[in-house]
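Contents: one structure, followed by commentary.
As you look at this complex, bear in mind that one protein chain is not there, while each of the others sits in place.
Right after this comes subunit A.
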Amino acid sequence: MAYIHLDGVSRQYGSVWAVDRVNMAIEKHEFVSLLGPSGSGKTTLLRIIAGLERPTQGRVLIDGEDVTELPPHKRGVAMVFQEFLLFPHRTVYENLAFPLRMLKLPKGEIEARVEWVVGILALRGLETRYPNQLSGGQQQRVALGRGLVGRPKVLLLDEPLANLDRELRQEMEVEIRKHQTGLGIPFVYVTHNQEEALSMSDRIAVVRGGRIEDFASRADIYDRPKTAFIAQFVGRSSRFEAIVAGGDRRLALRGDGILIEAESQPGLALGERVAAYVKNEKVRLKPAEPGGADAPNALPATVRHVILRGAYAEYVLGWSGGELIASRPRSEAEFAEGAAVTAFWNAADVDLFPVSEPGR
């Protein structure tokens, strides 16, 4: 039996189902991310686990206990909010001591535990400050500390890093994951930022329109997207439309001026329209060779822009059917803007999805 169970959980606002028949099982030592675009229902789902919101339907179980009817203060969960929500009239020390006071722990125990959090989160020297005397990063640490100090059954985090700058965010990602491993409690982490989800999670639930699109290991989510939405939302990729033209072990697909070869997939019939996604980093480049056209998975293209991203160079390529991006390590041969190249990739790196509705 998993540690946290969501059993057919739904939440309706007016005529909108913010959360729609969600089933999830989260293990005790797991770091799980809820990844989805803004408005997809992530916060609502988190608030349902916290007890701040009641599900319209379904049940929530934590540690074997049905907590669906339990108010938040009796659930033993903790939360880190996007806006921090530190108590502005209390010092850092008092903010950190708050969950412990509510647990009615003896004074000595409270002091020891706050001391512990102050230590692991590098808050020493800030104990007597008020929240408005702290930087964003420091407030974030206090918010995290307040979440950890009571040793909750589960820590819920709602986009906790969204208000921090990039550098600080990456630092905190490492730290958050470290504390999760150290404490051995499940973290449920809400984010719309795929990099955050990919960097920390054991498993990722992709949320879309209140539903869980897929709940799988981060490698599976990234490398083997189950739906076109996931292929589009996780990682960066180029998309081609094509028609299944034949083949058995390998599928041949024909699009506008492009020939794609992909590994065979069940359920794709001859003549069916499909969308093919190739991740930017799977697209490789070589100098254009005359007369070498018509090979599958190879596109003659021109380098339009080169965007340097530290260790990577992003090539924006123009081809007869539009644009395509290749992300290559700087250690590889570089191409100048205007260069004629051939972009190519492996059949195994093509993710195929039937196009059900036009424009999807």
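Worth pointing out:
Just so it is clear, a contact is a pair of C-beta atoms (placed from the backbone, for glycine too) under 8 Å apart; a residue touches a chain by one contact, two chains touch by 3 or more; residues count from 1.
Simple rule for what comes next: contacts and distances are computed from a predicted model.
Of the names listed as "2-oxoglutarate ferredoxin oxidoreductase subunit beta", "Sulfate adenylyltransferase subunit 1", "ABC transporter permease" or "Carbon-monoxide dehydrogenase small subunit", the one that matches the UniProt record for the absent chain is "ABC transporter permease". Considering the whole complex, the residue from A:His5, A:Arg146 or A:Arg203 that touches the absent chain is A:Arg146.
Within the set A:Val16, A:Met102, A:Ala219 or A:Leu270, the residue that contacts the chain not displayed is A:Met102. Listed for subunit A, the residues touching the missing chain in the whole complex are 50, 52, 71-73, 76-79, 81, 83, 85, 87-90, 98-99, 102-103, 130, 132-133, 146, 150.
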